[in-house]
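A protein chain is absent from this complex, but the other protein chains hold their places.
Our next item is chain A:
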Amino acid sequence: MAPNAEQLAMAKEIKVVIEFSGGLEMLFSDKRHHTLSLPAKDIAGSPITIAWLIQYLCQNTMDDPRSELFVLDQHLRPGILVLINDADWELEGEEAYEIQDGDNILFVSTLHGG
């Protein structure tokens, strides 16, 4: 019973909507809205966080080689704002926020220099 329950939990997926604006969509196929199915837990078995999502986006969703416009030193580039369900990520735990099913996460760049 226990192994089956564990396997079931591991197989669970959550759906999240990722949005990019402020010029960031340029790095992600020029699409502002991305609907992703993500595993509920990372390889270590912990719930996935924003930090995990940022790495996931760089490896799987970004189609532009200039990842330094999005990530610097394994962290989100300063100047990019994150809203989780319309709330400032600074109020939600920033990178440590554990992503829930149905979340809407918006990345807004203020670095646009055009």
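Everything below uses one rule, namely that contacts are C-beta pairs under 8 Å (C-beta built on N, C-alpha and C of every residue); 3 or more make two chains touch, one makes a residue touch a chain; residues count from 1.
Assume contacts and distances are computed from a predicted model.
When the unshown chain is looked up in UniProt, the name that turns up among "2-oxoisovalerate dehydrogenase subunit alpha", "Trafficking protein particle complex subunit", "NmrA-like domain-containing protein" or "Cytoplasmic tRNA 2-thiolation protein 1" is "Cytoplasmic tRNA 2-thiolation protein 1". Counting the whole complex, the residues of chain A in touch with the unshown chain are 21-23, 26, 69, 77-79, 81, 83, 86-88, 90-93, 97, 106, 108-114.
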